[in-house]
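Yeah, one chain of the complex is gone here, protein chain that is, but the others are all in their spots.
A, B, C and D label the chains in the order they appear, each numbered from 1.
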Amino acid sequence: MDISIVLIVLLVGALVTYLSGNKFASKTALISSIAAFGATIISLNAFQNGEDLDVNLPWISQLNINFALHVDGLSLVMLVLTTGLLPLIILSGFITKFENSKSIYALMLFMGFAMAGTFLASDGFLYYIFWEIALIPIYFIALNWGNGDVEERKKAILKFFIYTFAGSLFMLLAFIYLYTKGGSFDITKLYALQLTTTEKTYLFIAFFLAYAIKIPLIPFHTWQANTYSKAPAVGTMLLSGIMLKMGLYSVLRWQLPLTDEVAKAHVPYIVGISIAGVIYGAIVTLKQKNLKKFLAYSSLSHVGLIAAGLYSLTFEGFQGAVLQMLSHGIVIVGLFYVVELIYSRYNTYEIKEMGGIRIQDTYFASLFMIIMLASVALPTTFNFIGEFNLLYSLFKVNIWYAVLAGTTIILGAFYMLRMFQKVMLGGETKSFKKISKQESIVLIIVVGLTIFFGLFPQPIIDLITPSLQSILTQIK
Amino acid sequence: MNILEHVGIENYLTLSALLFCIGAFGLLYRRNAIIMFMSIEIMLNAVNLLLVAFSSYHEDPSGQVFVFFTMAVAAAEVAVGLAILVSVFRNIGNIDIDNLKNLKG
Amino acid sequence: MTTLIAIIGIGIFCLLAEIMNLKKIIIPVSIVALLTLFSVNLAGELPEITGYESMIISDKFAKYFSSLFIVLTALLILMSAPSYKNSSKLSDFISIKVFMLSGAVAMVSFSNMAMFFLGIEVLSIGLYILAGSDRLNIKSNEAGMKYFLMGSFASGILLFGITMLYGATGTFDVGTLYEASISASTEFWFYIGVILITIGMLFKVAATPMHFWAPDVYEGSPTQVTAIMSTLAKVAAMASFFKLITILNSTMEHRYTEVMIVVVIATMLFGNIMALRQKKIKRVIAYSGISHTGFMLMTLLNINAAENNLLFYATSYAIAGLAAFSVILFVIKNEDNDQIENFNGLGKSNPLMAFIMTIALLSMAGIPILAGFFAKFFLLNQIITSGFIGLAIVAIINSMIAVFYYFKIVVAMYTKEPTYGKEFANHSEYYIVGIVATVLLVLIGLFPDAIMNLI
Amino acid sequence: MLEIVFYILSAITLGTAFLTVVSKNAIHSAIYLVICFFALAGHYLLFNSQFLAIVHIIVYAGAIMVLLLFTLMLMNLDNDDETKKPLFAKLAAVFSAGILGLVLIAALRKAQPENIEYVNSGVDYQSIKVLGKVLLNEYQVPFEFASILLLVSMIGAVLISKKEEKI
């Protein structure tokens, strides 16, 4: 057995979903995604039993490109995130009636396939391919099933596509350059390359462009809010829950080890940019009127912190980043699901048109509140562990960085509570249909996961530690 | 007898170049499609002349053989060109190239 | 040589079939014949007629490019079948197309400049004719006229160049010319010849600043002819240009390279930028074709082992073009209206065709996992290996710009409401070509080795 | 002596070519062009390639020019109805043609081999016999291929000119 089984399940799932027709598409998709998750868990188990799950098949012989997948703790954790969130996201699609649903569910699974591939690929070229094809399904999902005015949506999504595409092309250049130096795209060979500082600087910039856009870091973030607000909820979840993590993961897996020297020399600046993003994102979030944009900017702030942790080049930063990727992924899916639930009742994303929901559906309000509190990193939630690690790593770089980035716990509470107050609290204004049991499943899973891993994060830490250590050794 | 001993290849080169340029000039200067065709013929003939000159220069027959092909090409081109010209004329009633500006942008 | 003869045979068959009142079988037979020829040619089992190596050689380069041309022509003929269904000139059209193929084959397998020149003229004259073949349509006339005038001018320059080569060496033989090109004592006439030939070829492949004819001619020509121009003609010219450079200029001089770089950049930029605001699909394809020319020209900057890259790029580009044109033909139906609006709502009214078009455009835009991506990738790899990193950056900037207009069409297909009462040219031929091309695009993308290891 | 002939012929060639291009009446242009072709034939004769000269006359002055004239007559375009081109365009034409000529000649001059020795071995290389042999042996393939070219153009000319018949 090897890890490609997960990819195959996802790909076949996408195909079967498409063929199953509109009527059964959602269920088929759910089953496929759960199957993929099951496969992941089995792989995880096998990995922990010491089995070798790697795949290495020749692909393009002339350029020495292989279909190579490598499994370590880090990639497994990201794989679990992907295949774990996918059923949740598909499930949260159930509250929306999609026209031509077979296509959207198939696209979602296909995107899951691409993203899983990104996390697993150990051949630079293969990695790039997966990275790039993940973009196509989300483009179509956002384009065809998005909301808002068609013209504006088109523009926003095209901007998103070109933006990210542009960034990744620079990454492709970087890879090709590396290939010309080493004659292979294999990650271990690339790690072993001896490059001059100038070369590394350019490589760093190329990678940085790709990842800074994907993550996104300021000032490359302007695609984000618009895309989030225009894409359908499931698309937004895929984007924010998993796709952003592709960028962060890649920083860890590719950028830092390959450009160690440069990254090390410029830690203060890059961490500075990231932290600026944290604060800027938080401040801009405050005044957002559209709930989806609100979450987009808050996400900007959160991922800024993750990026800062990564670029701090400390073990704690890496660990915190991985943990926070997971927790942010879980929580943001929950938040967007909440937004979609509200949308399904009120048919609006405008905050000012909401209010008085808690009084009508306290159950929903409680779940929302827990998710909201998790996103402000209350201790005992998963997010706290990540944020604690991240801030600690920044502290190791410079105490002032920790203080500045730490304002996120103040500002985060500020905007989140403000939003919660406006959306949920107050007297009854509009009638709100209580959420059904089925609708609450996603929220319960999210809440459960958040609290569970908030209390027992150590298994994850143990899983990722060896791979993070080896990356750190590579950098040092 | 070799004319090149008297005249020199450079003069033929210059002559051909000038003739070629006159052809090009005609193509640019005129708007009458038929005269533009003629200009093209002049250009091709300039090349023919040069081919013959070089053939003589190298005392090699292939240059002259090539002239035959050039002629064939010229004839073929003229035939096709005139066919197109005629259909243009049938459609718009004249052969002024400046009237053909529907395709642009 | 056998290939050429076989092709000409097929062409003559087309003409004879008309006389023998076998019009109905012309298209099927020629397609089957071409496909048979393709497979036999590709398998290398064609008996070779020896003794003509001084004129035609069938090396690997010639073999694989010829195969590409043959399969392209077969599909193009299939695709053009609906347009000629009721035409009394069917045999003329098909035979011209087949003869054009022979020209294209001559262009990649010549070993004497005469063959090259005749080949390119056969191809060009065939195109002049086809461009103007819609004789009652003023746009078609104009296209034919423009193409003819400018093409002849370019031919004149090409011929001048060949003459200069002859003047410097006294021969038209490729082998001798190659030796002359690497010899230090060659007269400088030779280089003038090289430059003039380059300029002529730049015209044929539509590179800036000799590209102006392309959009106009593409737009004016009947659509299936545009398909030929943007696939077969462009690819053949490109391959032939490549071959010429390998013969004449394998040790490329510094300044020549510089000029070529400028041309490449200008071509890519011009094509892409101009495509942005086009409203007509054929012009978009034309400009995008120009930008692809720019990409393909990059193979010339370092010709060592670049044949495969060119073959790959040419294949993926031409097949994507075929797929796109199958949909364009399907959608625009009559010639006068090829506005992009015609594609509105295609995603709903005909998902399959929309899908084919999407794949074609994505491939052209260079999105993985489609063939177009690998084409660009191999190319970038080549030029970065040769040290032209700046050029690579320009190339990827162009890829970004290209996404704009490709996606404009995609967006039109999926987000706009369909125009009601719009009828499509519902012919199975379009579906066949579209599906075959799409499958090929994906397959080539999945197994790029299949092409990359050929030459 | 031969030089003088060359210069006279050259003058005629260039002059008539120029007149072809600039004369307002298309018929006049055609006439000038015929003269130009004859002058070129004279050049060929100077090279002692009589066969080529004759073929040249037959093909160009005989066939091509007749075709052109015939078309002219057909369209009744002998009168000067060509509207004036803007001065700017004319100047641009003059300028660009001039600069092209200048550059071409400059390039050719620069490429001129320093010491040219003209061989005069007396070997027959341009008699009909030799040319025929070369054409039908060495150049057999292009020769045949040229026929394809002509075939294509023939089909094409018919294709474009013939009316579509309904079947």
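Things worth noting here:
Here is the rule we use: a residue touches a chain if its C-beta (ideal position, glycine included) is under 8 Å from a C-beta of that chain, and two chains touch if they have at least 3 such contacts.
Quick note on the criterion: contacts and distances are computed from a predicted model.
Look at the chain that isn't drawn here: its UniProt entry, checked against "Sarcosine oxidase subunit alpha", "NADH-quinone oxidoreductase subunit L", "Hydrogenase-4 component F" or "Urea ABC transporter permease subunit UrtB", names it "NADH-quinone oxidoreductase subunit L". One chain is not depicted; across the entire complex it touches A, B, C, D. Within the full complex, the residue among D:30, D:46, D:64 or D:111 touching the omitted chain is D:111. In the complete assembly, the contact with the undisplayed chain comes from C:259, out of C:25, C:49 or C:259. The chain omitted from view is touched by exactly one of C:92, C:121, C:173 or C:216, namely C:216. Seen from chain B, the chain kept out of the figure touches residues 24, 27-28, 31, 97-98, 100-105.
Mapped onto chain D, the interface with the missing chain covers residues 89, 92-93, 96-97, 99-100, 103-104, 106-107, 110-111. Listed by residue number, the positions of chain C touching the unshown chain are 146, 149-150, 153-154, 157, 188, 191-192, 195-196, 198-199, 202-203, 208-210, 212-213, 215-216, 253, 255-256, 258-259, 270, 273-277, 401, 404.
Here is the rule we use: only the chains that are shown with their structure count from here on.
Rounded to a whole number, the gap between the C-alpha centres of chain B and chain D is 5 angstrom. Residue positions of chain C with contacts to 2 or more other chains are 114, 118, 121, 125, 128-129, 132, 135, 144. Of all residues in chain B, those touching 2 or more other chains are 9, 20, 23-24, 53, 55, 57-58, 60, 62, 65, 69, 73, 76-77, 80, 83-85, 87, listed in ascending order. Across the complex, chain B meets chain D through its residues 1-11, 13-15, 17-26, 28-32, 34-35, 37-39, 41-42, 45, 48-49, 52-53, 55-62, 64-65, 67-69, 71-80, 82-87, 89, 94-96, 98.
Put simply, chain D touches chain C in their complex at residues 107-108, 110-113, 138-142, 145-146, 148-149, 151-153, 155-162, 164-167. Residues 59-63, 125, 128-129, 132-133, 135-136, 140, 143-144, 150, 153-154, 158, 161-162, 165-166, 169-170, 172-173, 176-177, 179-180 of chain A are the ones touching chain C in the complex.
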